[in-house]
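Before anything else, here's the structure in question.
Here the complex is missing one protein chain, while the rest keep their positions.
After this line comes chain A, so read on.
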Amino acid sequence: MRPIMMMGHERSITQVKYNREGDLIFSCGKDAVASVWYSVNGERLGTLEDGHMGILWSIDVDDFTEYAVTGGGDAGVVIWRVKDGSKVHKWELRSPVLRVEFSPNGDKLLAVCADLMGHVGSICIIDIARDSANKIIGYDEEPTVEICTIEGTAPVQVASWSYDGKYIVAGHRDGNITKYDGRTGQLLQSQKLHKQLITDIQLSLDRTYFITTSRDCYANLVDVETFEVLKSYETDCPLNSGCITPLKDFIIVGGGQDAREVTTTSAREGKFEAKFFHKLFQTEIGRIDDHFGPINCIAVSPQGTSYVSGGEDGFIRLHHFDKNYFDFKFDVERSADAQKKVVVPSEIN
């Protein structure tokens, strides 16, 4: 396969996202501009400009591909119309916004505020009113619910919605994961999962379980409802992002040593590869090594036919999987399939 390099950002990439149909890719970086790309050929549809004053930490798109939302270091949360790139609304929150995400049906918005500028750190839930055609017709100026960091615990780093917007799962600076009620913001469950900062949380396609990645070199699969750790994956480098592939039972994680340590070591030690693990057998099955720096974010298309990674090097690389990816099976899977096939001819006779 030949990756498509998308070089629309001048600084490192902070997040990449697919829309629901997998035909558009949304990316944001530290250069205050977000980009929208066609996934089929890597063509840029446009940029979302003049909304933020600094780093963009996060971007998301709703399920209808009507609106995108960005959150940045200027404490702003901006909603954009995807079709023409125009700004719809901007909220000014209390501190830099690390993560933004639309709820699955698009009527809520979560924003993770950092523990900076005298703020303790929080998850803000903002209500958005939509009409039957999913157009936004109104919004609350102030967050409806604000889940502030409880004193004595580490502030939240990443958060995401579960199915139906029922829960919010969050990853904290000290490696804890927590679950909140999606409507009231009430703390439901908490668990110590990692030893260090949790860098990313991404849910499965049906939003019933999620993957966490951490700087302590581990990735975990956790069930949303029971909060039970389903699987654990050990890697050889600090992780920045991970995703669960639909279609095949794999996970893809990426990371690398900290950006500030890169200059003192050679690229070979960097471990800047995207690593493929088998979701069930928990073994590493392959690697793709093409970034010059650590991978900051990874996303897989909801159709499971391509994945995109954004790196500290400022490049976004889009990989359309080729045949051997779809064909790959473990021997046990293969023999099970072969047995099924052997049965077929005898049935005909």
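The rule is short, and it goes like this: contacts are C-beta pairs under 8 Å (C-beta built on N, C-alpha and C of every residue); 3 or more make two chains touch, one makes a residue touch a chain; residues count from 1.
Everything that follows uses one rule, which is that contacts and distances are computed from a predicted model.
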Among "Dolichol-phosphate mannosyltransferase subunit 3", "Eukaryotic translation initiation factor 3 subunit G", "Exosome complex component CSL4" or "Ribosomal RNA-processing protein 40", UniProt-listed name of the chain not shown: "Eukaryotic translation initiation factor 3 subunit G"
Touch criterion as defined above, residue of A:G42, A:G71, A:G121 or A:P155 at the omitted chain: A:G42
Residue ranges of chain A at the interface with the undisplayed chain: 1-8, 21, 23-24, 33, 35, 37-38, 41-49, 65, 83-86, 276, 278, 281, 283-290, 317, 319, 321-322, 324-325, 328, 330-331, 334, 337-338, 341-342, 345, 348
